[in-house]
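Note that one protein chain is taken out, while the other chains of the complex remain in position.
So that you can tell them apart, the chains are marked A and B in the order they are listed, and the count of residues begins at 1 in each.
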Amino acid sequence: MSSLISRLALIPFFFIINLAQAADQRTTDILAEIDDLWRGKSSYTLATLNVKTKHYTRSMTMESWSKGKEKSLTRILTPLREKGTITLKSGNHIYTYLPKTDRTIRLSSGMMMGSWMGSHLTNDDLVKESRLEEDFDASISFEGLRDGGDIIEFTLIPKADAAIVWGKITIEVEATSHLPIKEVFFDEDMNISRTFTFSGLKMMAGKIRPSIMRIVPIDEPDEFTEFVFDEMTLDIELDDNFFAKSALKRL
Amino acid sequence: MNILSLSLRNTGRNLQRTLVTTLSMAFACFIMIVFSSLMEGMLQGSERQVVEMNMGDIQIHTKGYLDDPDIYAMITDTDTIIDALERQSLNAAPRLYAYGLLAANMASAGVQLRGIRLRHEKNVTKLYQHVEKGEWLTQNSKKSVVIGKKLASTLGVSLGDELIFVGQSSDGFMANEIYMVQGILKSVSDGIDRSGVFMLEESFRELMALPTGFHEIVVSRQDRNADLDALTSQLQNRIPQYEVKNWRQLMPVISKMLEGADAQMIVMLIITYVAVASIILNAMLMTVFERMHEFGIMKAVGVSPWQIVRLIYAETLVQTIFASIVALIFGWWASSYLQLHGLDMSSFMSGSISFGDIAFDPIWYSYITPESLMTPIIFLVLIAMVAVIYPASKAAWIKPIDAIYYR
Partner (left out) sequence: MKLNTLAFRNIFRRKRRTLITASSIAFGVMLSVTFTGSGDYTYTNMIDMGAKMGMGHVTVQPMGYQDKPTLDKRLHHSYDNLDAILAQEGVTSATPRIMGQAMFASSHKSVGGAFIAIDPNLETTENNVILQTLVEGETFQADSKHGVVIGSKLAEKLQLKIGKKMVYTSTDVEGEIISNITRVTGIFTSGISFVDSSMVLLPLKSAQKALSYSPDEVSLIAVMIDDQRKAKAIRDQLQMLPSNQGFDVLSWHDSQPDLGGVIAMEEAGNIIMQLLIGLLIAAGILNTMLMGVLEREREFGMMMAVGMSPSKLFQLVMVECFWLALLGLIMGIIITAPWYYFLYNTGIDMTADLGNGFSYGGVLIDPVFKARLFPESVVAILGSVFTLALAAGAYPAWKAGSTPPIESLKTS
């Protein structure tokens, strides 16, 4: 699941490091720090996904393995109805194994905008990370007190060539610990589209990190999608074969 | 002088001439009858194609469903509504819709699932007769589907093949199930051909976790001549919480097109009638003018102008009635044949085709209505009567001496 978090929240972070032109060294450093929060050559996470929409409220637990940025595998543990569903991402392909029908399907471009597991995230969000090399220009837009806390705010503007629909993304981090607090996505007219908030700081894999990430869409403020990390282990031994399509059924 | 007996005798005297005149009038009238019926059949057929195949006469949805088809926007008291409709001699069929992905082998396509209630659907649409390969759904088709023609070819599947459906159920889960292809439809409409997947109501509910409610109720009139607009308003008033629309409102383009075809038809008919009028005119004129000599003699011996006119009209009437009867008999017979068997145009088209939102059947059927039979006949009589005015008046008032030498 860490790969998922990094994909969603820290897309900008990863690649800001690779920026040709970092606005200044401090930005680069802080963002690198944040980046290190999630970095690991490989990872294993156990997490709970809570989704509330107008029509349903659900909760799922899943375990997830990742290797680098390209490969990840997620398996659902509860509820019983979805137990055994596996999503495999390898490079630019996503496969889903459905235990009920014992079939594997490959996601086509037509499914990319469909919601992932009924949440407020899309399949596209999951795949985006690998395609977002060097997509943003970052700079510090605010430093100081806000909402009772000392924060630094970064503003990321997508580059002209980047395949990003957003107008801009802002990231707020805690001034001293550099732990992420909030991430806001804006459309091209600079209206807020969705907000990610980070909370639940706890010790995981030897460091303090936020364990809860919540996504709220602006047009339905009563709805949310929430990831809660229960466990995380980094830099574990993982074979490439683990992420092969043929391995799906074996699990 | 008994006009009738004289006119009959005159008619019989030169049988050949009478026959020729009468038969050409009959022939013209016959053509018109056949033509009118074919046109009527074309119109009825087109409307019926649209209505009977899938649209129905009237559809009921929740407000706003048509602009934004939300799986949660359901009609809740469906059974009550259907009962009320049936008591009003209207057939109704409820339907469920959902969107998702259908995959087979290595291909996949976005599809629209259609959950139907078999018994009701059969009363309202003719889809069940429109299966090209395999068969329509039955009560046992819990894990089978019937799909559209183009969908089958995009996915590269045929009867008995396996399909996987993946979508999002109403409770947010990933709905997935395997279905078998039980039937492939002929061309119905663009939408259904490309993305239509039909399944039983039960199968749909299980798949999409929707235990109650429907998205659409399709209604059709048992009496095809009932006023559609009046019916639509009436129904809307009875269930104001939902949206009631008839097929003309739902498919304005097709409606326009058929109206356009209607207008075209009338133009064609007018043109045909004009052509026929000229024949009748021709026939009547000749009949009278070449007997000018005869009329001259009659006048010379004292027959009054009015009597001449009456005589000519009587003869005309006899001939036209005879022509009408012949035309009616043959016209009716020919149109009945065409109504049953239709004109086979399949040498021009390969099988059934769908164009835009309507399917075309390659067989052109006639449709006999009282109008299609009587209008040509009335027209015939009218034209004949009018045509004869000029020659009759000429015959009536010509000076006997001129008439005798009339050339």
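In this text, a contact is a pair of C-beta atoms (placed from the backbone, for glycine too) under 8 Å apart; a residue touches a chain by one contact, two chains touch by 3 or more.
Note that the structure is predicted; figures quoted are calculated from it, not measured.
Engineer: Touched by the hidden chain, which of the shown chains?
Structural biologist: Contacts of the omitted chain with visible chains: A, B.
Engineer: In the whole complex, not just what's shown, which of A:I164, A:V184, A:M204 or A:M232 touches the removed chain?
Structural biologist: Among A:I164, A:V184, A:M204 or A:M232, only A:I164 touches the chain that is not shown.
Engineer: Which of these touches the unseen chain: B:I178, B:M286, B:V309 or B:M385?
Structural biologist: Only one of B:I178, B:M286, B:V309 or B:M385 touches the chain omitted from view, namely B:M286.
Engineer: I need the residue numbers on chain B that touch the omitted chain, in ascending order.
Structural biologist: So the residues of chain B touching the missing chain come out as 16-17, 20-21, 24, 27-28, 31, 34-35, 38, 42, 107, 110, 153-154, 156, 190, 253, 256-257, 259-260, 263, 268, 271-272, 274-276, 278-279, 281-283, 285-286, 289-290, 343, 345, 348-350, 353-358, 360, 362, 364, 407.
Engineer: Since one chain has been left out of the picture, which residues of chain A touch it in the full complex?
Structural biologist: With respect to the unshown chain, the touching residues of chain A are 91-94, 107-110, 112-113, 122, 124, 127-128, 131, 160-167, 185-188, 193.
Note that only the chains that are shown with their structure count from here on.
Engineer: Along chain A, where are the residues that touch chain B in the complex?
Structural biologist: Result: residues 51, 53-56, 58, 81-82, 85, 96, 98, 100-101, 103, 105-106, 108, 110-111, 114-115, 117-118 of chain A touch chain B.
Engineer: Going by the contact rule set out above, which residues of chain B touch chain A in the complex?
Structural biologist: The contact residues of chain B facing chain A are 72, 101, 103, 108, 110, 164, 166, 168, 170-174, 176-178.
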